[in-house]
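Provided herewith is a single structure, encoded as structure tokens, for subsequent inquiry.
A protein chain is absent from this complex, but the other protein chains hold their places.
All chains are identified by letter, namely A and B, in their written order; residue positions are counted from 1 within each chain.
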Amino acid sequence: MKRSNEPVFWGLFGAGGMVAALLTPVLILITGILAPMGAVDFSFARVDAFASNILGGLIIWAAVSFPLWLSLHRLYHCLHDFGVHAGNGVKAAFYGAAALGTVAAAYLLLF
Amino acid sequence: MSKRKPYVRKMGSTWWTKNNFHTMYIVRELSSLVILAYSVILLFGLNALRGGEAAFDAWFAGLTNPLAIVFHVITLLWTLYHATTWFSLAPKAANLWIGENRVADNVITGSLYAVLGGVTVIGLLIAFVL
Partner (left out) sequence: MSQVMKVEIQRYRPELDKEPFWQSYDVPYTKEMSVLEALAYIKDELDPTLSYRWSCRMAICGSCGMMVNGVPKLGCKTFLRDYPQGMKIEALANFPIERDLVVDMSDFIAKLEAIKPYIIRETEQTPEDGCSIQTPKEMEQYRQFSMCINCGLCYAACPQYGLNDKFMGPAALALLHRYNNDTRDEGKEERMAFLNAHEGAWGCTFVGYCSDVCPKKVDPAAAIQLGKVDSAKDYVIAMLKPGE
């Protein structure tokens, strides 16, 4: 039997599951509900200052990247659950998208 | 001569509609749809933030659309559902011992809920106070 390379994706999926369960809910509440309804000051200057702070930047990076690994991992396996037997190309596209989002978030925060 | 003729039942793609437990499994897995969408929205927001004030304000204006707010309410609820399933299954993937005693499942699950509560309070403090 061939060794699976799943441990790599499973590790990232696990980290993503934790971030999505612990951090994402309050972020959705702030950016998606409270700020648009005017309850929270969400001005450019304030958000820019938060993102420029090292800790703030790390929080944003974690909130963008890890849930990508969670969700794309689950959706890839869901294809199989729905009877779609996707090949390695689709697998590469799903995890490639997660990697791309991870790198893009880091790039946007750093440069 | 053998009269054996085993009958193999096909699962099809709607198997998860026939059993509640399986349905809730798919509901759990499909929370990924809104979680993915939210990550992408944040990524676009980050890109807009780096594009300057006008770009950021345009992105934020999109979030104030009532449909966007409804979407975020659904996303919040579905993500919280993910959190409850994640916390209740977490003890199975952990084999934690303190001395000769295994850490009870409800201690692990309870701790995760406590962390969620703590992170939420800190997040709201940052949003409202700082």
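Quick notes on this one:
As a working rule, contacts are C-beta pairs under 8 Å (C-beta built on N, C-alpha and C of every residue); 3 or more make two chains touch, one makes a residue touch a chain.
This is a predicted model, so every value here is computed, not measured.
Residues of chain A in contact with the chain left out of this view: 1-8, 10-11, 77, 80-81, 83.
The chain not shown here touches chain B at positions 3-9, 11, 15-16, 18-19, 21-22, 25, 29, 89, 91-93, 95, 97, 100, 102.
Simple rule for what comes next: only the chains that are shown with their structure count from here on.
Taking the mean of the C-alpha atoms as each chain's centre, chain A and chain B sit 11 Å apart.
Residues of chain A that touch chain B in their complex: 17-18, 20-37, 40, 42, 44, 47-48, 50-51, 60, 63-65, 67-68, 70-72, 74-75, 77-78, 81-83, 101, 104-105, 108-109. Contact residues on chain B toward chain A in their complex (touch as defined above): 11-13, 16, 26, 29-30, 32-33, 35-36, 38-43, 45-47, 49-50, 53, 56-57, 60, 63-64, 68-69, 71-73, 75-76, 79-80, 82-83, 86-87, 112, 115-116, 119-120, 123-124, 126-128.
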